[in-house]
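I have a structure I would like to understand better, so I am pasting it below and will then ask my questions one at a time.
With one protein chain removed, the remaining protein chains of the complex are shown where they sit.
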Amino acid sequence: MRTRTVVLFACLLVACSKAADRGQTAVRVALITPGSITDAAWNAGAYKGLRQIRDSLGLSVSNIEARTPAEQEEALRSYARQGYTVVFGHGYEFQDPAERVAQDFPNTIFVVTSGERVRSNVVPLVFRIHEATYLVGMLAGAMTHTGKIGFVGGMELPPIKLGYDGWVQGAKAVRPDVQSRVTYLNTFDDAAAGKEAALAMIRLGVDQLHHNADAAALGVFSAAKESPGVQVYGANGDQVSLAPDRVVASAVVDLPRAFLLVARDVKQGTFTPRVESFGLASGVIRLATNPALEASWPAGLKGRIQAARDSIVAGTLKITEGTTP
Amino acid sequence: MSDPILPVAFAAAAVRVGTPLALAAIGETVTEKSGVINLGIEGAMLAGAFGGAAGAFHGGLAVGVVAGTVAGLIVATLFAIMAIGARADQVIAGTAITLGVTGLTGLLAQQVWGSAGAGLSLPTFPAWPLPVLEAAPFIGPVFFRQSPLTYACYLLIPATAWLLFHTRLGLEIRASGESSASAAAAGVAVGRTRTLATLFGGACAGLAGASLVLAQVGTFTERMTGGRGFIAIAIVALGRWHPWGVAIASLVFGGATALQYIFQASGTVIPYQLFIAMPYLLALAALGVAVGRHRGPAGLGRPH
Amino acid sequence: MTVSTRQGELRRDISQAIGAFVVGMALLALFLLVAGFDVPASLTALWHGAFGSWYEFTSATLVRATPLIILGLAFTLGAKAGMLNIGMEGQFAAGAIAATWAGLQIGNAPPLIGVTITLVAAGLAGAVFVSIPTLLRARFGVTEVISTLLLNFVGAALVSWMVTGPLQEPTRSYPQSSAIGMAARLPHLGAGSRLHAGFLFAVFLALLLFILLNVTSWGFRIRAVGAGPRAAAIIGRMPVAGIGAWALLWSGALAGVGGGVEISGVSYALYQNLSPGYGFTAIAVALLGRLRPGLVLVSAILFGALEAGAAAMQRDAAVPAVAVQVVEAVVILVMLLSMRRRA
Partner (left out) sequence: MTLHLQQISKSYGPAAALRDVTFTAMPGQVHALLGENGAGKSTLMHIAYGMLRPDSGTINGKNGFDSPRAARAAGIGMVHQHFTSIAALTVAENIALTAGWCETGAAAVTRAALIVEQLGLPLPVSRHAENLSVQLRQRLEIVKALASDARTLLLDEPTAVLAPREVAELLEFLRVFAARGGTVVLITHKLDEVFRAADRVTVLRRGEVTLSDTLDLQTPRSLSRAMIGADIPAPGRTVGPRGKVLVRADQLILYGASSSPASFEIHAGEIVGVAAIDGNGQRELLRTIAGVDGVGITSGTLTVAAPVAFIPEDRTSEGMIGPFTLAENLLLGTLPRGASWIDWRAIHGQTETLLRTHDVRAAGSGALAESLSGGNQQKFVLARALAGNPQVIVAENPTRGLDLLATQSVHQALRDAAQRGAAVVVHSSDLDEVLEIADRLFVVARHEVTELPTNTSRDVVGDAMLAVATPR
């Protein structure tokens, strides 16, 4: 056995040829997602952004799914070693490994979605989704008959919690006595779990539902669809098509647009390391309403939402972290 | 829970959540009664979910149900070839098949629906209230305003009990599971009997997966079964390898799951992870206390 | 194949493992072809991602192999005594939690001591976690296959709670722990390399287990209890249930150490998705290694290479990540078919 093992290793050493120097000068963009790009939400949006970078900017792109910290750091390092210009790490969890890897690869720009700290070549991409969920929340506060609203989260992640805070504060701005409920599924995959969570809330009197649970949220829409009088609000993308008569509005994070903006700066050489923060003002975060249901809005609501939007953009209305339900 | 309709809603949710578990567990009961433990039913269930979704996407609900069942059957066939035909270790063959099906359904889903996923494009079964029965107090809304697949499950429980304990085939299945050598000496074709029982289990798991898609969420997502097949295996032990016991255990498990959503939504300071772990902890405790030394079929897991 | 001696067994085991791997790869090629991918480009990417350079071999393949080696050995130890530990995923999580906790406490301890404390804590946690199935089996006769399987889900929930509760980083916004102290980190082997001392530790564990199983009475008792429980009780006069429980505890402890090494050597902090299913892949690793520590080491490296190569396939040839699960499943099934005689 031992001799065979030695032979095997010898083969490996011979095979370890000089593979690395494949340096290229063209701008190349890579995306690392922490989940499947078929989730119709968070990762799908990023992948769409990557394709737009390829199609409209003509850059060469690559993507990989890396679920664990070990795989994530490996992927960051591999792309950097291959000379990619920009590497998107699509989630807060890429912050620490990106900082570690960035020291060794000063020529690669690491973009961390939902990150927090900026370094010479590490750039956090911050989405102030709560600015949009605030507006969605206002709608829910106005539309609710029962005075109860609910939120289904995939996991208790910062952007998800913040989105929840905006949703509750928006609702309270319209209807101060509103009661809110929240459930975390601990999964982004299990649509049946999302549905049961939503149904449990509906039984408790909730008639306005919002989510941030990616693929598992499909269950939330399914629950709303079959429960008369329940309305639902999309997250991340414009999700009206999932239930055209039930989706009042969506809090949209236009990930493709944000990715495109960053990539364009890099291509044009105008990129400078800073916290790339997107809110309502940028157009990356926005409220997408369902025109078919606008007729059912209470009178004057449209004006109030517009005013709130202006205040948020102007900085006079701030959404605070940490809402008690 | 002061709300008067809440107990009913909770019980109805327990039945709904318990349905796919019961479907898979009843099939697995027959499989285990024949002496085969199939950890691949998690994979068969996932395949059933995919088959159900793809079938319904292309041909409507009925096609979905059939396609889901057939998909589970195909996975079980693969398992039977490994575990019965080749006499491979059942636990490991089942684990491997689940692993492979997880990958395969992910790949196939991308082929069918592209990277955008299935969305909510699939038809689903509405609740079919059963005339007369649905009017019964409590029982009616809990048990008889469910999807047709839940009713299928109601039929399957006594049918399986009858099959196992009142038919020639059931006798042969039980004999194969107790002692394959003695069964063979009595003229039972043990391999064929076990294969049949395994295929039945696979078809049930496929149907369970399809019910998850077609009676519950109306979509397919990668890894959407989330370990329900494994839970079904625990349920078989909890139900002491008897269809009625398994039905009750499924209901208890469905109840524990439904309860955790109600607890969470009701707002508590207890970490939500405790609720998520609750059904599993409950199953462990029940295995220790309720099942005890009841070991199930004597020949379980032993190749013939 | 008729085999009548140990040497015969070893030759058969190695040739079957190689055969299974080759057939698995052939089926992968076929599969890629059917699925419409560029087969030469995919396989080239696979090879380069795993063995393309010293960097790839050490920083991708061996880093991925490290937890697989340790968990593969953990499964081996249990299986040798006839205990199928399907719950390594949960014990890995428990070990990771304990290692993170210890790594956050020890601060400025001398490095060797710091790492030792961290890994011992991880091992203890793994043993504590598996003590529930051990107890359930000893006291109530509950099969460890089902109880360890159920505890995997509990382990995942526990990690989730830790990173949003007791072990969450101080700003309490991200579901992760703070980074562990430098003293608790395993050093890297070479600048710019991701390979850490945990790999050497894993190799050492393989050697240790080989010695324990083969030339000590401790290991002999474990093997005897697994291979012939009745004979071990009657001729060897061994307490079969006790030795089985003992082996299961050590198996859990080893799996816990696996979690500790992942924290100490790779992630430095606790995250929710720490394991991509190492606990299940390691079963395949152990089987492909025919429950022999030396072969388990080689098979873990092969699986590490397969996964590193699959990542490169996705990166450079756009083959979806899930394909690798199919390949792994095929390798296990082919392996099982070739070893049916002993199943």
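Read from first to last, the chains carry the letters A, B and C; within each, the first residue is number 1.
Operating definition for what follows: a residue touches a chain if its C-beta (ideal position, glycine included) is under 8 Å from a C-beta of that chain, and two chains touch if they have at least 3 such contacts.
Given the structure is predicted, the values throughout are model-derived calculations rather than measurements.
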Chains shown that the absent chain touches, full complex: B, C
Sole residue of B:Ala44, B:Leu61, B:Ile157 or B:Ala175 that reaches the chain not shown, by the stated touch rule: B:Ala175
Selected residue (touches chain absent from view) among C:Leu46, C:Ala122 or C:Ala232: C:Ala232
Candidate in contact with the missing chain, chosen from B:Ala135, B:Ala159 or B:Ala186: B:Ala186
Residues belonging to chain B that touch the chain removed from view: 165-168, 170-172, 174-175, 178-179, 181-189, 297-298
Residue numbers in chain C that touch the chain omitted from display: 2-7, 9, 214-218, 220-221, 223-224, 227-228, 230-237, 342
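As a working rule, only the chains that are shown with their structure count from here on.
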Category of the chain touch graph - line, ring, star, complete, other: complete
Where chain B and chain C are represented by their mean Cα positions, the distance between them in whole Å: 29
Chain centre separation (chain A, chain C; CA means) in Å: 33
Interface hub residues of chain A, defined as touching at least two other chains: 36, 156, 186
Where chain C touches two or more other chains, by residue: 157, 160, 164, 320, 322
In the complex, chain C residues that touch chain A: 10, 14, 47-49, 51-57, 59-60, 63-64, 67, 156-157, 160, 164, 173-176, 179, 192, 194, 262, 266-269, 271-276, 294-295, 298, 308, 311-312, 314-316, 318, 320-322
Residue numbers on chain C that touch chain B, as the complex places them: 35, 84, 86, 132, 136, 139-143, 145-147, 149-154, 157-158, 160-161, 164-165, 277, 280-281, 283-284, 287, 320, 322-326, 328-330, 332-333, 336-337, 339-340, 343
Residues of chain B that touch chain A when the two form their complex: 3, 5-6, 9-10, 13, 16-17, 20, 106, 109-110, 113, 115-117, 119-120, 124, 126, 212, 216-219, 221-224, 226, 257-258, 261-262, 264-267, 272-273, 276
